[in-house]
Every structure is written in C-alpha cells, then in structure tokens.
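== subunit A ==
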Amino acid sequence: MSDILPEGFFAQVPAGNWAEEFVQNVVIPQLPEAVAAHFSVAFGTVLVMFACAGIFVGLVPLLPLVLVLAERKVAARFQNRTGPMRVGPWGTLQTLADGVKLIFKEDYIPPQGDKFLFLLAPYIIFACSFAVFAAIPFGQNILVSPFNIGIFYIMAISSVIVMGVIMAGWSSNSKWSLLGSLRSAAQIVSYEIPLGLSILTVVMLVGSLNMQEIVASQSNGLFSWLIFRTPFTFIAFFIFFISSIAEVNRTPFDLPEAESEIVAGFHTEYSGMRFALFFIAEYANMFAVSAIAATLFLGGWEGILPGYDFLGGFPGFVIKTLALVFLMMWLRWTLPRLRVDQLMNLCWKYFIPIAFFNILGTGIWGLIFPEDTLISISISCVLIYVGLIGAYNVAGRGLAQKPQPQASSA
Partner candidate 1 sequence: MTPEQIYEALVEQFGEAALGFDTQLAGDPSIYIASAAIADVCQYLAETDTLAFDSLMCLSGVDLNAKDEELAIVYHIYAMQHRHSVVLKTTVPKTDARLPSVSHIWKTADWHEREAYDLYGILFDGHTDLRRILLPDDWEGYPLRKDYKEPEFYRGMHVPY
Partner candidate 2 sequence: METTQQTESKIIELQPFADEMVVNMGPQHPSTHGVLRLELKLDGEVVREAIPHIGYLHRCFEKHSENLSYPQIIPFTDRMDYVAAMNQNWGFCLAVEKLLEADEKRNFAVPERAEYLRVLICELNRIASHLLSFGTYGMDLGAFTPFLYAFRDREKLLLLFEKVCGARLTYNYIRIGGVSEIIPMEPGSITEQNFLDEVEQFLDYFEPLIDEYNELLTKNSIFSERTTGVAVMSAEMALSYGATGPNLRGSGVDWDLRRDEPYSIYDRFAFDVPVAMNVPELGAVVGDCWSRYKIRMDEMKQSIRIVRQILAEGLPDGPVMADLKAVRPPKGELYFRSEAPRGELGFYIVSDGTPKPVRVKGRSPCFSALSALQELSQGLMVADIIAIIGSIDIVMGEVDR
C-alpha cells in the first residue's frame, strides 16, 4: 500500500495489519496463480480498506436514523407518551418518513444571503461529523484507519465543525442565525479546552495518541479502565463528557439552537434536505463523542472481564456508547438550559482549572505509580469512592434540601 497512500497517516499496528492479513491469508489463495503472482499485497490491502470504508460511509449515516427514533422514543417515555407509533411497526420507520418529507420540502435559500456559503455550510458540518468516525475503533479489528494520532485527529476534525456553523450563521443573513453561530463558535472553542485537557490526562497515562493503543491499555477488565485507574481520570471523564455535551450543542448547553431564545440558531434559515444534514450531523456527533468517551475512559471495545471480547468487542462497545447516548438524552429531557454567561463561567471558572488540576494530579500519580498495580488501582478506587461520598454530602445536601416554603398569611 505504501506507493499509493501517504503512509505516515497510518500507524504500523504491532500485531500486523488486519487487512493485510486478510488479503494474505484469504484473498490471495483464492486467486488464480497467474494473477496472484502479480498481485501486490499492499494493493489488495488498499482495496479491502476502501471497501470497508465504503461500507462504513454507507452504514454510519444509518446511525442517526436509529438515534433520532431512539431520542423520540426516550423523550416520549420521559414524558409519559408513546412517541411515534404510526409509521411502521411501533413507529420504527418514522425517521425515514421524516427524511422523505424533508427531501421533498422546498429548498429555500435566503435571497439576501451568501448563496455559495449557504449551500456549502451543511456539507462541511456533515463531512466533518462523519470523518470523525474514521478513527473510532468499534472493535478489535473494526476500524477504518488506525491513525497514529487518532484522538488528536478527531479533535482536529471536530474543531472544523465550528467553521461550518459560522458559515451557516453568517451566510443566512439572519440576525438570529448570526447570534446562534456566534454563540456556538464561542461555546465550541471554549469547551474544546477542557475537552482537550481531559483527553490529555488519558494520553499521559497511556503514552499514545493512537485509539487502539488507548484501548489496549485498558484490556485487563473493569478496573483497568482509565476511568478507574486514577481518581483524576475519574474527574476527567465527567469533564470530558459534560464538555462533549456542550460541544455537540445539546441541552443543557443547547444555546446555539435554543428554540425559545434565538428561534433555531444557526440553522434557522435552512429547510429541507440541508436542514436534514444538520440534523443528521448532530446525531452523528452525539454518537461520536459518546464513542470517544467510551473508548478513552470506559475501555473501548474491551469487556468487563479481561480477554473477553465477543465479536471483536463490537457489541460491548456499542452498548457502552449507547448508554452514554442515553445519558445525554436523559439530561436533555430533564434539564433546562444555561445562560450564555453561566455557560462560559462553567467552562472557564470550573472546568478548565479542574482540568489543569487533573493534569497535575495525573502527572504526580504517574510518578508515584509508574505501573498500574493492584495497589494503585485499589487506592484509586477507594479515593473515588470517598470523593463521591464527599461530593454527595457537599453538593447533594443542597439538592435534597427543600426551599423554605413561601410565607403564607391568611
């Protein structure tokens, strides 16, 4: 493959490239000898990889279809409703029907807007949302490309989404859109910092940016998962998860598209298929950040027991990811929305200092326990437990307390 694709982009996976092995062991024996003699393994590998990528690109957009339906069903359950029930059995085809509706809707382009950028923006967001999936390991060998710099690549690509958002907001020539896109840009740029810093704690412990290596370092069962490895990664997980909710603009951080404030934010003026692209991208993002959180902190495709990876760990990975997605939905249908200044305060005054503290703590932890031992993990789990109890006593008390009943005088 070396003479066709830039090799630096791919890591040399120590255990050997699965695609190469596949070609070597399965494809070439099948070929007639005359062909096989001239058949380069590398070329075959690239073909296989392209095919996989094709399947991926075909399959991944189906995710949002499922997730949209899931969101509606989850919301319905939260609200004592049934959700969509008419299209298909239990409403399973509802999203498809909505998609068809959106395709046939008028594709409105604001006449005063910037037409070129207006048309371009959804594609940028859509493309970036899906490019992220290339680096997410779904299973032991289920991965589009084992990038050397996997997690860094993901951050890079997802930071481009901001450009699409600004483009959409600006080119619509609507003040609500502009306000939404400015909010969104400020929010995403701000929350990228705690996000990145939380990732850094993981990278410090693992010593690699490669997603597969991060997963590999968590292969010793539940307590080798990075979330439990040190108390600091435990905090980092929550910062990461909350920041990623902010990154994907979901309640309580959905200010860029706060329908009760700025109508629909940056995609106010979009309709039809272009709106659907934003919509799909939003759900793809949601899945992507959950998948990343699962990979970084929850052992990725590695199971709870060491060495147990059913179907390459794929089902386990999907379950973990969907659990996080469900958590996001749960939050969305429970919480109100923050205000802009509160959002920024949360990021700059709480998350970033805590994230820096985490890095410091992780560094010190790494010095004290260079290797993960039973002792280090036990200490970590005990600290986490104590910390949780303490946090509940400090923060939870306020929640459990009832506000003073309003004075009443007859």
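Basically, contacts are C-beta pairs under 8 Å (C-beta built on N, C-alpha and C of every residue); 3 or more make two chains touch, one makes a residue touch a chain; residues count from 1.
These made the cut because all candidates are chains of the complex that A comes from, given by their letters.
What you see is a predicted model; the values in this text were computed from it and never measured.
For subunit A, the touching candidate in this complex is 2, chosen from 1 or 2. In the complex of the two chains, the subunit A residues touching candidate 2 come out as 75, 78-81, 175-176, 179, 183, 251-252, 254-255, 258-263, 333-342, 398-399, 401-410.
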